[in-house]
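For this depiction, one protein chain was excluded, whereas all remaining protein chains were kept in their positions.
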Amino acid sequence: MIIPHPILGPRDAQEFVYLGDASLIDRPDGMTAGIEVFHDYLYNRDNPAGLHRELWYHEQGDRSWLVVTRDTVTHEIVSAELARDVARARGRSK
Amino acid sequence: MRYSGLRVIAEALTGHKGWKPVWRDPAPQAAYDYVIVGGGGHGLATAYYLAKEFKQARIAVLEKGYLGGGNVGRNTTIIRSNYLLDGNEPFYEFSLKLWEGLEQDFNYNAMVSQRGIINLIHTDAQRDAFTRRGNAMILNGADAEMVSRDQLRAMYPFLNFDNARFPIKGALMQRRGGTVRHDAVAWGYARGADMRGVDLIQNCEVTGMRIENGRILGVETTRGFIGAKKVGVAVAGSSSRVMAHAGMRLPIESHVLQAFVSEGLKPLIDGVMTFGAGHFYVSQSDKGGLVFGGDIDGYNSYAQRGNLPVIEDVAEGGMALMPMIGRARLLRMWGGIMDMSMDGSPIIDRTSVDGLYFNGGWCYGGFKATPASGWCFAHLLATDQPHPTATAYRFDRFLKGLMIDEKGQGAQPNLH
Amino acid sequence: MADAWKSLTALGHDTARTVTVGPYRITERDDVALASVALRRGQDQAFAAAAAKAGVPLPPPLQSASGTPYGAFWVTPDMWFVTAPFASHEDIVAHLKPVFGAAASITEQTDAWVCFDLSGPALTAWMERLCNVDLAVVPDGYATRTMMDHLGVYLLKQGADAVRLFGPRSSAQSLLHALEVAAASLA
Partner (left out) sequence: MSQSHRIAGGQIDRSTTLRFSFDGASYAGHPGDTLASALLANGVRLMGRSFKYHRPRGPLSAGSEEPNALVHLRSGARQEPNTRATVAELFDGLTATSQNAWPSLRFDAMAINDRLSSFFTAGFYYKTFMWPAAFWEKVYEPIIRRAAGLGALTREDDPDSYDKAFAHCDLLVIGAGPAGLMAALTAGRAGVRVILADEDFRMGGRLNAEVLTIGGQAGGDWAAGVVAELASLPNVRLMARTTVVGAFDAGIYAAVERVSDHLPVPLPGKPRQTLWRIYSKRAIVAAGATERPIAFENNDRPGIMLAGALRAYANRWGVAVGDRVAIFTNNDDGLRSAADLTAKGVQVVAVIDSRTDGPLLPGIRHLRGAQVIDSTGRLGLSGITVRLATGQTETIACTALGVSGGWNPNINIHSHHRARPEWRADIAAFVPGQGGPAGLIAAGAAAGHLSTYGALAGGHVQALAVLESLGITATAGDLPKAEDAPLNLSPLWHVPHGKGRAWIDQQNDVTVKDVKLAQQENFTSVEHLKRYTTLGMATDQGKTGNVIGIAVMAELTGRAIPETGTTIYRPPYTPVAMGALAGRSRGKEFKPFRLTPSHKWASEQGAIFVEVGNWLRTQWVPKPGETTWRESVDREVLATRRSVGICDVTTLGKIDIQGTDAAAFLDKVYCNTFSTLAVGKCRYGLMLREDGMVFDDGTTARLAEHEYVMTTTTANAVTVFRHLEYCRQVLWPDMDVQIISTTEAWAQYSVAGPNARKLLEKVVDQDISDAAFPYMGAGSVTLGGLRGRLFRISFSGELAYEVAVPARYGDALMRRLMAAGAEFDAVVYGTEALGVMRIEKGHVAGGELNGQSSALNMGLGKMVSKKKDSIGMVLSQREGMTRADGYRLVGVKPADPKGVLQAGSHFLEVGAPVELASDGGWLTSKVYSPHLGCDIALGYLKAGDQKIGRRMRAVNFLTGTDTLVDIVSPHFFDPDGERFRG
């Protein structure tokens, strides 16, 4: 697969390490959320057959974490964004 | 019709005119007591044991494609019970015992062949870990033994003992491990279930679930609605897709695992072997092909195919372990979709919907589990109680912190 | 400062050497000081101004820039690897910290890497046996991270027949071996 890196352009997926569903961005706050909320966050997945937003790390590249939107049936990659930008857009900060 | 050597001879002498269809192609009835979704190994085994052991009437298996077309038809055929953790080992040992009696049980030669499985050891830490494992196996009534480097060399002199990047120091061996002719497992169970009146319905895809007041009434399919008192889902690889019909999200991701077979070669490797310093495991089929594989590709996929980096990684492992295979040729590669669960272990449990039961999350260990999975799922469906060897395979183990994490990788499915 | 301290090159020699395979040359460089210079959050202006004042180039992604004494190539958002002559800038952090003050996080990287200068005809044919960089089309000054022999390597294209590599120091010998073997299959 080739990942369209938002900074570096097309890059071989071989350079990346996969983590999983981009919903992992939405980590609950440990001081307010309890076990049930964390359990759902960490363990349950939509696991769609189709478009999937997912986290990839450019380990053998520029070390950026990306959110890649990819079709899990065809492996076609629709887009890739910096995960940091996505996280900020979802309200994450410090 | 009962199969035997005499029958084969008799048919040979009379032109093979007497062989009957191995299963019927019945039209779906309006309703069943039990509907099993998924005509792969686990679904067929479930139906078989339900019909045979629990004497239940009116059972159907719904298969979206052809019988045995799931992972039972695309795996590397290994059976073993060399598990570490309490939640797993009794179950897989139960499965291995069922394998050992399977041919007699369903009168079909699935070629269960216990030629031994060897896990190679390359470091002292690995030896410690495999010692822990071997002892856990023995405490569970399974067999395990340590094989020294010299013993191993006598068994497999062609391994890279003298020029290895990571030296081979010995192995953990389970002699009762081995291989089975995978398609025959599906066919044997299908035949046995069919003979006991189970309707095996091919080309029948579940497209929805009818649930009222928290209770399942049946399933919508491409061949119409089929009512059911109880529905058991055994569709590993597609678990999330099917259970989404019931509004459930699962602790499962679907991943592709590639597997490979070489051209047919004269006998070379007797048992099953796993490399401990790279991603490579291998056995040789009765036809002579080296059947081998490695790690999953690592990204969510429903594509039943993988990519080059993993193929190369597997080949590198193979060449590092046994440099004699350089001139053997890889003949065919394929991919299966794995239910990769959050701790690497399966789920056989009731669900939040009354009458809906789930069997999945087999990661890439599903084939060897087929008999016990079928038996335990049948047990659960018939009695509403988990089978004693499968009590740990609950959904709520993640909520309660009772994960069964053989590899110690945590909640990241692609690492299991 | 360290006259009394004898150093070894990444390849384990007293002095850097050149290996020749046919027309291909691999020269270890132990005379390049290296530091990572990372922008601290919210310090963009001060950072840029400091860099400009001290002549530290800050090339955009996929590029390297040379200069005296400082050269640089981009490594990750808001971080560059800055080079300087080892003889004059051995303690490169001590040189750069006063330049950037609180605007940057600076870390010595000199000895984290082995530096090889590669030269010879048809470098493309050589490199394509090692990594998937499309060397034939990328411009001079191109800088990227890539994989060679399972190792993460920074590759800087310095001309049609010149490439500089920064590879992990601990694997210097393995990387050299891979370079030699690939050259031999062309030579």
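First chain written, first letter: the chains are A, B and C, and each begins at residue 1.
The definition used in the following text is that a residue touches a chain if its C-beta (ideal position, glycine included) is under 8 Å from a C-beta of that chain, and two chains touch if they have at least 3 such contacts.
Bear in mind the structure is a predicted one, so any value in this text is a computation, not a measurement.
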Out of all the chains shown, which come into contact with the hidden one?
-> A, B, C
Given B:A27, B:A57, B:A154 or B:M324, the correct residue touching the omitted chain is B:M324
If the hidden chain were put back, which of B:G218, B:G278 or B:P371 would touch it?
-> B:G278
Considering the whole complex, which of B:Y32, B:Y49, B:Y92 or B:Y108 touches the chain not shown?
-> B:Y108
Pick from B:Y49, B:W187 or B:Y281: which residue touches the chain that isn't shown?
-> B:W187
Just the residue numbers, please: which parts of chain A touch the chain that's not shown?
-> 1-2, 12-13, 17, 19, 24-25, 27-31, 33-35, 38-39, 42, 55, 57, 59, 63-65, 74-77, 82-84, 87-88, 92-94
Hey, which chain B residues sit against the chain that's not shown?
-> 3-5, 7-9, 12-13, 15-16, 19-25, 65-69, 73, 86, 89-90, 103-104, 107-115, 122-123, 125, 127-136, 138-141, 144-146, 157-158, 160, 163-167, 181, 183-184, 187-188, 202, 262-268, 277-278, 284-289, 303-305, 307-308, 311-312, 314-316, 318-320, 323-334, 397, 399-403, 405, 407-411
Residue numbers in chain C that touch the chain omitted from display | 1-2, 4-10, 12, 30, 36, 38-42, 78-79, 91, 105, 107-113, 128-129, 131-132, 134, 136-137, 149-151, 168-175, 177-178, 181-182, 184-185, 187
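Just so it is clear, only the chains that are shown with their structure count from here on.
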Counting in whole Å, what is the centre-to-centre distance of chain A and chain C, each centre being its mean C-alpha position?
-> 30
Roughly how far is chain B from chain C, going centre to centre by Cα mean, in whole Å?
-> 49
At which residue positions does chain B touch at least two other chains?
-> none
Taking the complex as given, what residues does chain A use to touch chain C?
-> 7-9, 12, 14-15, 59-64, 82, 84
Residue ranges of chain A in contact with chain B within the complex | 1, 13-14, 18-21, 35-36, 39, 42-49, 52, 54, 70, 72-75
In the complex, chain C residues that touch chain A = 61-62, 74-77, 132, 144-147, 152
